[in-house]
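One protein chain is absent from this view; the other protein chains keep their places.
The block that comes next holds chain A.
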Amino acid sequence: MRIITSGGRRAGAVALSAALVIAAAGCGGTDAGGTGGGGGARAVTFLTHWGPEQVAMLKKAATAFQEKNPGVTVTVRAVPFANLLSTLRTQGASPGGPTIASIYDLWLPELVRDGLAAPAPADVAQDLSAGWPANLVEGVTKQGRPRGYPNEVDLYALNYNKKLFAEAGIAAPPKTWDELAATAAKLTKRDGGGGKVTQQGFGVITSWAAGVVHPWLSLVNSNGGALVDGSAPKLDDPKVQAATDLYAKLVKDGVTQPSMSNANANTTGPYLDNFVNGKTGMIIMANWWQSALKEAMGDRFADVGVAPIPVGPDGAASAPVSYSWLTMVNGKADQAKQDAAWKFLTYLNGPDSGQNGSSAMGDILVSMGILPSRTGDLSAHKAELSDPFLSVYVEQLPHARPFPAVLGGEEMSQAVQKHIENVVFGKETAKEAMDAAQREVAGILTKAGA
């Protein structure tokens, strides 16, 4: 009897993928001088994690570009968000890999170190200086040269359910941590008076690094703390520990329910469902989830209110975390492809590709409820960005602090996530968690050479 097991199939698949990965990486290197692509055309591949609607818009822009630039073909390839980095790792170094990639800024230092993020040519650098805020250009500049076009900017704010606020007789969103705790207590409902919590006052997120760390760090920043100072972690700073203490208190008081907090690989899950279904009174989230809320809530989206991050006892003002995405050109691609890729990006981010003076990129981002970063796009989409949901994020943008993009940043983020979750689930005290995170992050950053 011949039996093929799933383990056998998996082992075969693993072996095959390993061979392909290794072959792809081993063959990596600059194919200098080649034209790339088939039939003499310069074939550019654009790797993104966007959904079907945005991919369709990008394809439309690519078609328009191709009509103006015969000999260049732009192919869009979309992968789920969770697979974007792994796709880049397995295919980025190959000459046949993506020519353009949409990347999270935390990944940039490593991509620059390994030569994957090509430096922008002089005309692109000039374009960036003229059309983007200086701090955002600075964010994509590594080793003295810009490495791509900054695209979306995301930052965090307090989202709350206005209907639940009204039912609890709460007039305004909390401005301080004390008010946050008091408001959360008023919003919390239990079965039969003292039983199981059926409505939590303040929701947190678990099982997703950015979902855990960014809201928590927004509270830390708003208490005058910071995650790192240069490449030195600051997790043992009392201002940082205070935010973790706040989490511990909210959980202890029962106004935050860890069992309502889970996220899955698609960055959806119970944490989102509970807010959408009116089971969570307040949560700290980024502007990009507007489209998910609208889709899930329909008319009830009008119940969602947005407010700045509550300020801690040692903080002076709300200071949410921000992060950005950029489009970079693969430095391992041959020069002709790189040139074509920069040309396409210049078009995609320029005023001629979109509607009413916006770039096509600006149109794509705003269609998802995401803030564009190009100054002209912000003006062109003023009306959409003035809606009650996004306007608070736009107002908070000048006060936002970028998440530190350092070598080892991804591992650092997941180490911090682990210890915050340990506090949320009562496995560590706030002090134990932050002391352990401080040691681990110090080791991670030293090893990564940050």
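Everything that follows uses one rule, which is that a contact is a pair of C-beta atoms (placed from the backbone, for glycine too) under 8 Å apart; a residue touches a chain by one contact, two chains touch by 3 or more; residues count from 1.
As a working rule, contacts and distances are computed from a predicted model.
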Name of the absent chain as recorded in UniProt (options "Sugar ABC transporter permease", "Indolepyruvate ferredoxin oxidoreductase", "Response regulator receiver domain-containing protein" or "Tryptophan synthase alpha chain"): "Sugar ABC transporter permease"
Write down which of A:Gly92, A:Gly148 or A:Pro404 is the residue touching the left-out chain. A:Gly92
Can you work out which residue in A:Gln66, A:Thr176, A:Ser231 or A:Asn277 touches the chain that's missing from view? A:Asn277
Using the document's definition of touch, tell me which of A:Leu47, A:Val76, A:Leu111 or A:Leu378 contacts the absent chain. A:Leu111
Would you indicate which residue among A:Asp105, A:Asp237, A:Asp377 or A:Glu410 is in contact with the undisplayed chain? A:Glu410
Just checking the interface: what residues of chain A touch the absent partner chain? 1, 3, 5-7, 10-12, 14-16, 18-19, 21-22, 25-29, 82, 85-86, 88-90, 92-93, 110-111, 113-116, 196, 198, 206-208, 258-265, 269-270, 273, 277, 279, 408, 410-411, 414, 418, 421-422, 424-425, 427
